[in-house]
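First comes the structure, then the notes that go with it.
All protein chains but one are shown in place.
As written, the chain order gives the labels A and B, with residue 1 at the start of each chain.
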Amino acid sequence: MTALTPAVRLRQSALLRAARSPKGALTGLWLLGLILVAVFAPLLTSYRYDVQNLPGAFAPPSAEHWLGTDEFGRDLLTRMMYGARTSLSVSAIAIAISVAAGMVLGATAGYFGGRLDRAVTLVVDLTWSFPEILVALMLVAIIGPGVTGTMVAIAVAYLAQFTRLTRAQIMAIKSETYIEAARSLGASDAHIVFRHLIPNALAPVLVSAMLATGDAIILEATLGFFGLGAQPPTPSWGGMMSSGTAQLFNAPWIILFPGLAVATTVIAINLFGDALIRALDIRSRLRVA
Amino acid sequence: MLGYTLRRLVLLIPVFLAVSIVIFAIIHLIPGDPVDSLLRVGSGPEQRAIITARYGLDRPLYVQYAIWLGNLLSGDLGTAIVARRPVAELVLQALPPSLILSGLALLFSTVLGIALGVVAALNRDRLADQIIMGGVLLGSTLPSFWLGLLLILAFAVQLQWFPVSGARGWSSVVLPVLTIGLGGMALVARVTRVAMIEAAQRDFVLLLHAKGMPPLRIQLRHVLRHALIPVVTILALRIGWVLGGAVTVEVVFARPGLGSLLIKALNQHDYPVVQAALLMLAMAVMLGTLLGDILQAAMDPRVRAALQ
Partner (left out) sequence: MTISFRNTILAGGVSLAALILAAPMAFAQDAIFVLQQDEVGVPTYNIIATGNTNIGARLIYDTLTVQDADQSYHPGLASSWVEAADGMSWEFTLKTGVTFHNGVSFNATTAAAWLAFYAATDNAYMTASIAGIEAVGESTLRLTMNYPDPNLLYNLSSSFMGVVEPGAYVALGDDYGVTEAVGTGPYRLESFTIGSETVLARNADYTWGSSLAGNKGPAAIATITLREIPEASTAFLELKTGGVDMLLGVPTDFLGQLAQEPAITTIILPGQEVVYMPFNVTKAPLDDIRVRQAAALAVNQQEILASVYGGVGLVANQFLISALPESQVAPEYLISYDPVQAAALLDAAGWVAGADGMRAKDGVPLSISLWTQSDSVFRRLTEVIQAEFAAVGIASDITTFDSSMIRDQYKTGEQQAAVRSYYWNNADIVDWFFGGDRLGYPNISMFNDPAAEMLRVKAMSGSATGAERITNFTAYHEYILSQFVMAPIYQPVQSIAYNHDRLVLPAEIHGTRIGAATILDMTVSE
């Protein structure tokens, strides 16, 4: 059959529709810009993020350093651009892993039902009942600080959400007539799950993933703030804020700008996600329980 | 009602067991010998023998778990590695400040969230609505530790209205509560607003309008009561969120409590304390959720019926 199921085509035009609303356009542009900055950071700045210039430490924002310098004399704007790479990629990859694993688990549980469903739900609900920061801390306690630990921690923290969402979608769809038709035509379980159920469940899950990325960025920043994220000299927004607390009084810009970056990014993600939900008209499908 | 409560309590037990198994497993998942997680670094062989015997580390895993669980239920949470005191003592010391902070934060975020949600709903799609919902979104997307630091800078350092850190006196609780509450009220405000709008479209409201009741009174006395039902539903979820927020806030404001106990213990690799603190927090979340569910059932007969 054709690869472009109705669901997929709907999604692609929805992105454009979302972008047409003023809220969607602004935030969409902002996010696109952010991603471009993160990707092309080395081309956009001539400063190095890891070379220290101690005599120039704690310089307030100026023409030379638009956002000032940190405690080692490094240009803050440069550190933030590279930090965008860390924060965005860690969060995005972690959520991607979480979505992939969650969709597989949720589809399996939703499709086969019965004891498998109950088992998966019980295990997944274990994390569901904990606040994400606690789950993350528990995992970092085991794995240790650093980028790997943070990614695993975030992936596990959001696993429940995607599993449950997928499961709810699957359970709603699996009794549809076209699924019955496929089965009567002799389609295998795997074929049904991967070719029909999952693509149709994709829309709400992907939008939910996008919104979760916003939360993940905050979680990554929080872990970085506790010193458990990327280790020096690798910049991350949370890590920058962590070392900035020591300079809260004499150089507040060190903590101000990364925090603003996190806040604006997450707001942009939320607003764009909102616009996307409206364009796709799937608000009702985002209910999870 | 009593039946429902008992049934929910009973349902709590398997969840508690599952959570306790995960927490118990932490010291076995960490690379290295579990004995090392329970001892001061560089302890001698006699110390290792004592700990091995006490936790049954040379026995099969399920026996170890049984010993651990048994100790737990009789109040023995082990001995802290750094402080060299019974963990139960440390946890009991840390519990009240955390509960006070979380309770006040929950109260604040609920009251403020409902208030803002109501005002937004009453002014639906007008300027007040946009401003409120925008402000609420801002509050929820700021990282809580950043918000906390900004509040310290503004209100504790510049204006000197409140202390910078610590837990001395009631004024020290204001900024921490604000930090958690401003983030937490977003969901409450949004749900209240939506619930108010939906409830206002119900038939009985039309009837009240027809009877000539003043519109504000209708909203505040009747619509709100119905709108609060979904709010209470999410309250149960909020408890977990507030406790999580308390962890960060306790660190930023250097307040004693379960959160700072946990973070400190993680930094110190003091695993008996880590396990106990995680368990306490998990139980608080579970009990809070239970309380929320019971509250919801008390308010909404349909929920009680659904579980029959």
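Going forward, a contact is a pair of C-beta atoms (placed from the backbone, for glycine too) under 8 Å apart; a residue touches a chain by one contact, two chains touch by 3 or more.
Because the structure is a prediction, the values reported are computed rather than measured.
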Which displayed chains the hidden chain touches across the whole complex: A, B
Contact partner of the left-out chain, one of B:Gly70, B:Pro96, B:Gly134 or B:Gly166: B:Gly166
Contact residue for the chain not shown (choose from A:Pro42, A:Pro60 or A:Pro232): A:Pro232
Hidden-chain contact residue, picked from the options B:Arg7, B:Arg40 or B:His209: B:Arg40
Residue, one of B:Val22, B:Leu72, B:Val87 or B:Leu224, that touches the chain absent here: B:Leu224
Identified contact with the non-displayed chain, of B:Leu106, B:Leu142, B:Ala156 or B:Met280: B:Ala156
Hidden partner interface residues of subunit A, rising order: 50-52, 54-55, 57, 71-73, 227, 231-233, 243, 245-250
Residues belonging to subunit B that touch the chain removed from view: 40-42, 82-85, 107-108, 111, 115, 118, 152, 156-157, 160-166, 168-174, 220-221, 224-225, 228, 254, 256, 264, 267-269, 298-299
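Just so we're on the same page, only the chains that are shown with their structure count from here on.
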Subunit A and subunit B, separation of their C-alpha mean positions in angstrom: 23
Contact footprint of subunit B on subunit A as seen in their complex: 122, 125-126, 129-134, 137-138, 140-142, 214, 218, 221-222, 225-226, 238, 241, 245, 248-249, 252, 255, 259, 262-263, 266-267, 270-271
Touching residues (chain side subunit B, partner subunit A) in the complex: 14-15, 18-19, 22-23, 26, 29-30, 137-138, 141-146, 149-150, 152-153, 157, 240-241, 243-245, 247-248, 251, 262-263, 266, 274, 278, 281-282, 285-286, 289
